[in-house]
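Only one protein chain is missing from this complex, and each of the others stays in its spot.
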Amino acid sequence: MIWIFDMIILIFLILTAFISLRVKDLLSAAMIFGVYSLLMCLLWAGMGAVDVAFTEAAVGAGVSAVFLISTILRTSRRSSD
Amino acid sequence: MKFLGLLTVLITGFLLIQAERDFPDWGDVNSPASSYKLSQHYITQTFAETSVPNMVTAVLADYRGYDTMFETVVIFTAGIAIIGILRVFGSNIKPDHPEVVLTKKKPDLIVETTCRLLIPIIQLFALYVVAHGHHSPGGGFQGGVIFGASFILLALARDLQYAQQWVPENRILNLAGIGIFIYAGFGVASLLLGGNFLDYGVLTAIIPGDVKDAHSHSMLGVEIGVAFTVTAIMFSIYSSLSSNGHMKEGI
Partner (left out) sequence: MVAIEALADKFNYWVYIVIMMIGLYAMVSKNNLIKKLIGMSVFQTAIILFYVSIGYKDEATIPILYHDQVHGAHHAEEGDHSDEGAHHDETHAMEAIAKEATHHGNDHAVDADHAEVDEHEADHVIDAHVMHNESDHAFEAGHGGLDIDPNQFENPLVHVLMLTAIVVGVATLGVGLAITQKLYGEFGTIEEHEIIEQLRTGND
């Protein structure tokens, strides 16, 4: 486990989680949530949890982001905070 | 309200960091989680008892098969709940809120052609992932989600109506129910043959081979049941969410 990659991915993880909850446009928030999910998948694959990473890649970055976007397009796209 | 929330979060975070001082080092081989006897039993005895190299699939479908059955039931219940919340039939459809009216789009040529080439390959890969779950990372859930995602891709490339010609609504729910029946069917078959519920060892009467093969083949059957349910429910949730329940037009 290369610890320098581990640290960089963890720092990006905090950044994307924070930014995804700060942007006012909900579609961007869903996209950045997809990036967060992908970074989690990379982190777990680096730690040797390959089954968990496979499931997170299929479910989190694929299906979950699609559900969020379809709901955002059916309700409003703006957010007040 | 926000200030109270921030205060709560800071206090909880501080308490957790204080508690985290007692943790063993990350990656320590002698930590209590890593030297747990049951985990070591799973690592050393899985191949001897079930002849399946992938330990995670063996624990998921054989040693902890009861949990996996109820997890499948949870997914099924979520799909049914979403249909129960959102589904409206013909006469009850209200016109959409004026902010939400989506313009009807023509199918885009590039997207449609690419998806028409990609979707059979994605489905073949999904079947491979389900079938090869014993030897490589994979299994029922992952393959089921990928298969469901291929139907979602079909609905996104063309219309929701077009995708529903391939997977009509009632057939999809039938498929989800059949998946759970397959899983519970293995358990009931073990009961009828004299063992405990989901005890794959007594299924040697039906499945040819010795006990290790009975475990391995029952695991494959159970994973197929899980894949059916997950496929059906993923597409059903998408079609409910993207059409706001009326199943006439997607996003």
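Think of it as A and B in the order they're written, each chain with its own count starting at 1.
Just so we're on the same page, contacts are C-beta pairs under 8 Å (C-beta built on N, C-alpha and C of every residue); 3 or more make two chains touch, one makes a residue touch a chain.
Just so we're clear, the structure is a prediction, and the values are computed from it rather than from any experiment.
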item	value
Touching residues (missing chain, whole complex) on chain B	1-2, 5-6, 8-10, 12-13, 16-17, 20, 23, 25-29, 31, 33-34, 36, 38-40, 42-49, 53-56, 58-60, 64, 67-68, 71, 74-75, 77-79, 81-82, 85-86, 94, 97, 135-137, 141, 201, 210-212, 230, 233, 237, 240-241, 244-245
Contact set of chain A toward the excluded chain (per top definition)	1, 3, 6-7, 10, 13-14, 17-18, 20-21, 26, 29-30, 33, 36-37, 40, 43-44, 47-52, 55-56, 59-60, 63-64, 67-68, 71-72, 74-76, 79-81
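Following the convention adopted for this analysis, only the chains that are shown with their structure count from here on.
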item	value
Interchain centroid distance [CA atoms averaged], chain A/chain B, Å	19
Chain A residues within the chain B interface of the complex	1, 50-51, 53-55, 58-59, 62-63, 66-67, 69-71, 73-76
Chain A-facing residues of chain B, complex	27, 54, 56-57, 99-100, 102, 137-139, 141-142, 145-146, 148-149, 152, 234, 237-238, 241-242, 244, 250-251
